[in-house]
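All protein chains but one are shown at their positions in the complex.
Per-chain numbering from 1; labels A, B and C assigned in written order.
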Amino acid sequence: MKNTFGNSIAVTLFGESHGEAIGAVIDGLAPGIKIDKDYISARLDERKPKGKISTARREGDEFEIVSGAFNGYTTGTPLAILIRNTSTKSSDYAQLKDTPRPSHADYTAEIKYRGYQDYRGGGHFSGRITAALVAAGAIIRYALEAKGIKIGTHVLRLHGITDRAFMNLDEDIAALNGVSFPVLDDGAKADMMKIAEDAAERGDSVGGVLESVIIGVPAGVGEPWFDTLEGVLAHALFSVPAVKGVEFGLGFGFADAYGSEANDEFVIKDGAIKTTTNNNGGINGGISNGMPITFRTAIKPTPSIFKKQSTVNMKEMTECELEISGRHDPAIIHRARAVVDAIAAITIADMLALKYGTDWLGESN
Amino acid sequence: MKNTFGNSIAVTLFGESHGEAIGAVIDGLAPGIKIDKDYISARLDERKPKGKISTARREGDEFEIVSGAFNGYTTGTPLAILIRNTSTKSSDYAQLKDTPRPSHADYTAEIKYRGYQDYRGGGHFSGRITAALVAAGAIIRYALEAKGIKIGTHVLRLHGITDRAFMNLDEDIAALNGVSFPVLDDGAKADMMKIAEDAAERGDSVGGVLESVIIGVPAGVGEPWFDTLEGVLAHALFSVPAVKGVEFGLGFGFADAYGSEANDEFVIKDGAIKTTTNNNGGINGGISNGMPITFRTAIKPTPSIFKKQSTVNMKEMTECELEISGRHDPAIIHRARAVVDAIAAITIADMLALKYGTDWLGESN
Amino acid sequence: MKNTFGNSIAVTLFGESHGEAIGAVIDGLAPGIKIDKDYISARLDERKPKGKISTARREGDEFEIVSGAFNGYTTGTPLAILIRNTSTKSSDYAQLKDTPRPSHADYTAEIKYRGYQDYRGGGHFSGRITAALVAAGAIIRYALEAKGIKIGTHVLRLHGITDRAFMNLDEDIAALNGVSFPVLDDGAKADMMKIAEDAAERGDSVGGVLESVIIGVPAGVGEPWFDTLEGVLAHALFSVPAVKGVEFGLGFGFADAYGSEANDEFVIKDGAIKTTTNNNGGINGGISNGMPITFRTAIKPTPSIFKKQSTVNMKEMTECELEISGRHDPAIIHRARAVVDAIAAITIADMLALKYGTDWLGESN
Partner (left out) sequence: MKNTFGNSIAVTLFGESHGEAIGAVIDGLAPGIKIDKDYISARLDERKPKGKISTARREGDEFEIVSGAFNGYTTGTPLAILIRNTSTKSSDYAQLKDTPRPSHADYTAEIKYRGYQDYRGGGHFSGRITAALVAAGAIIRYALEAKGIKIGTHVLRLHGITDRAFMNLDEDIAALNGVSFPVLDDGAKADMMKIAEDAAERGDSVGGVLESVIIGVPAGVGEPWFDTLEGVLAHALFSVPAVKGVEFGLGFGFADAYGSEANDEFVIKDGAIKTTTNNNGGINGGISNGMPITFRTAIKPTPSIFKKQSTVNMKEMTECELEISGRHDPAIIHRARAVVDAIAAITIADMLALKYGTDWLGESN
């Protein structure tokens, strides 16, 4: 089930950057989830390119729900979302047909699809596809919020600049809502944007690290060996071509800690079992422990830069130089947050549906 | 399919630390794969506790293949491996029934399984279960080696000490083979072992980072959206309770690099397309590009330490102190390499079977 | 994965009878399969309502391939097909909202979807959805034919009338191609159509039995316990709401035969192993044996009849009478053959992809 993700709630993505449309089918959605089009549009807006550090390709992202919704609510049958591609300039990509961009999927797609792939604009590997994922995630996330489950993501790091850590989770999550470049500390934000804009001006690109938190997930969610919360979340996150690292809680920081420093001790707080620290990011043995779920996602710099690069001509098997034209993103880290939020929503909802049954998500209505 | 992993080749794990037996069923194995019992034992040996930094529980790990093999070869039908538990001391764990160990799965298991879980020795969450995974992985890895695909893992970092990077991959992989504490640089190895032994003496524990490489995987393996090579590998790796981070290539290091620094440029080498650097860890767009696949796995310090810790009594809902007795590992980082190797073998074989068909893996015989 | 079918090649269906559109996503299609739009239209035409024994709703069934195809060939990424609903008369169905049609899915949908289902025209349970399945199957079937695998289905029985058995398979399959009411014997065909038309005139409906044959499938395809050829085919066939029985080879006829009569003895024919009879329908132990695969599918009479029937008002929990108006099919048996052919194509291709790898199906181009 290569292009479908999830067990009880499953999402299938389709589409190419310069094809007719992109879209998603969500299967296993409970009946009775409200379709709030403004909420979905707001999530799509968080993903939209804006300003100098984003591609000049600006799509309206008008989504159409062609099935699975009726009278403003989900029906419980597969919900298909369609987003037409309207701003395509195929001519931009003719040069890339035989000369793959370094670190992009042009070369691996050519090998895997034996030359039949839609090479225009990265085809199925384009970040464009994530618009459908964000729309699908938004429908689910809206229902999760009605259940008290909230998700927030900020740019934790960008080329040497580090944002402050999450503090008051409810407030921080609210503060990030709808913001184009989601950073908690204003100084860090200004510094990050400056670096990204400078890189853009030089025809270069930047990556970064996103930090996410999910609050409100009850203890007991996750399936050890092999569908742990960490495993399933990481699986979905690594589907995004730009993602190259995922860590939970202290993550790689555990390598330099002793058990006596890293262990999260238990206490009773307001009649419930909590931990004093949250180094495990809310997950023990792959199962949620009721603390906030925290994870970080490493995003590589966008490979499509405007500087001259060495590559090969795949047809002629010769080395050559490549200077990319067209419309590309010098930074996607801030837009990627909408994708990470969507993936978190889909994954958590799927795990909860397994535990509580498929109807659960729609029952608040 | 919560406790089964894989599509074309699928592994199901079962067992508890102090139950009758642990085991694995491998489905989708090609017929005709040679069962080399010495090779499997050698892999199990790499996982076995040894010396002062490991648990005093020493099992023979005698495995029995009860189905799916005939006359020394796989039959193509499900292969079931059984490893009996022989060295169990249930009494060690009576104290833990109601007082969960900090950062272990005792608490989440109690919530998830509503008190019915086998709490002895961590039950299904015990590292013991990984013996079955290592045996299953060994059968597959043997067949992969016959196809020229090799896997190697070393301890890259342990509490401030860093091993040297991989250099000559063939030689390094060979040098790590069968070694109990797999570090490439002898000085780093001595330093790491000293730190681990010191921690053990203090009743404390250490974590670390493993670095792995897979060579010989052809370009074109992986399924974008959502079964990318990265996603599937990470999913399986995060199943191991101790794993808290996974990164590919530069991983989190991408956050501080510009695209112009991070991109892997293409060249022609010996008539084949290669990249000059390998910052992407052999994977672009979720698909192998023919370069070595490199990834790092963060392992948290084992939570079962002998120091006094704060916890709660889940029955009485009171706070209390916990001093663990019994047999535990001050370090598992070196033993975890056998598990990571096994997971890598299973995952890669599954992706290759999807591409080439299920018979492919057995065809070298 | 409730609304997705298949392992290596997976089809997801979406849509409602009176929604915006119906459609399908095919995942796992090999790159390089030719998209022959005329061939697809011809298959859709075999499914279209025609004449007096079909619904007055006549859709153009204009399909749009919105992703996964490029320059006339499949790309290897998910292929999404969209068919807009153009001839909808929602008013026809207002009366059915609370008074379920006997033997239709109105009642079970109300219970399952808690009142949120799109009740218009049977919603997701409408035969309309099969148009997308037929289009998806056609793309795959075209590729199978290039591999020498052919599928044919005729109406074997309709209310007491029985068609002749398959004889020369190649000729019979060719003769059924494109025919609206597929019966091999002209006399039987006339009799069947007369019965169906008479029933239509009385406001009644008829069912029937379809008999199908698949030729060219090599021996060795199928996965025992549990993905047998029989099991997977039956699973997909029973997805169609009207299907109530599936049998292979002698099927229920085996009940009255001795083993000595029923066994298919082996012979050598043209240097290959064949059987003298084919009572097992080309399948032994769930695996193809190289003989033609034969199966029969029982189709119940369409439940939407124009006669007065007893039903209940679900809201008021009272008994009442129902007289249906609107557009319905007195017979779907002849149209169902296109659906059975599509399901056979999808299923066989999936099993072959598992055996030979996902690229196999596109390799004839």
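By definition in this document, a residue touches a chain if its C-beta (ideal position, glycine included) is under 8 Å from a C-beta of that chain, and two chains touch if they have at least 3 such contacts.
Everything quoted here is computed from the prediction, not taken from an experiment.
Enquirer: Consider the whole complex, including the chain that is not shown, and state which of C:S41, C:S180, C:S239 or C:S364 touches that chain.
Expert: Of the candidates C:S41, C:S180, C:S239 or C:S364, C:S239 is in touch with the missing chain.
Enquirer: Using the touch definition up top, pick the residue from B:V66, B:A94, B:A165 or B:A190 that touches the left-out chain.
Expert: B:V66
Enquirer: For a quick check of understanding: of B:H124, B:R296 or B:H334, which residue touches the chain that isn't displayed?
Expert: Candidates B:H124, B:R296 or B:H334; residue touching the omitted chain: B:H124.
Enquirer: Please give every residue of chain C in contact with the chain that is not shown.
Expert: On the side of chain C, residues 1-5, 7, 13, 100, 102-105, 107-109, 111-112, 124-125, 129, 157-160, 199, 204-209, 219-228, 230-232, 234-239, 241, 243-260, 262-268, 271, 273, 275-276, 279-281, 283-290, 296, 298-305, 307, 309-312, 314, 317-319, 354 touch the unshown chain.
Enquirer: Residue by residue, what part of chain A touches the chain that was omitted?
Expert: 7-8, 77-78, 224-225, 353-360
Enquirer: Across the whole complex, list the residues on chain B that are touched by the chain not included here.
Expert: Here the touching residues of chain B are 1-4, 7, 10, 12-16, 19-23, 25, 27-28, 31-32, 64-68, 70-71, 73-80, 82, 112-118, 123-124, 359, 362.
Following the convention adopted for this analysis, only the chains that are shown with their structure count from here on.
Enquirer: Taking each chain's centre as its mean C-alpha position, how far apart are chain B and chain C in Å?
Expert: 45
Enquirer: How many angstrom lie between the CA centroids of chain A and chain C, rounded to a whole number?
Expert: A distance of 38 Å separates the two centres.
Enquirer: So, what's the distance in Å between the C-alpha centres of chain B and chain A?
Expert: 26
Enquirer: Got the chain A residues that touch at least 2 other chains?
Expert: Within chain A, the residues that touch at least two other chains are 1-4, 7, 13, 112, 124.
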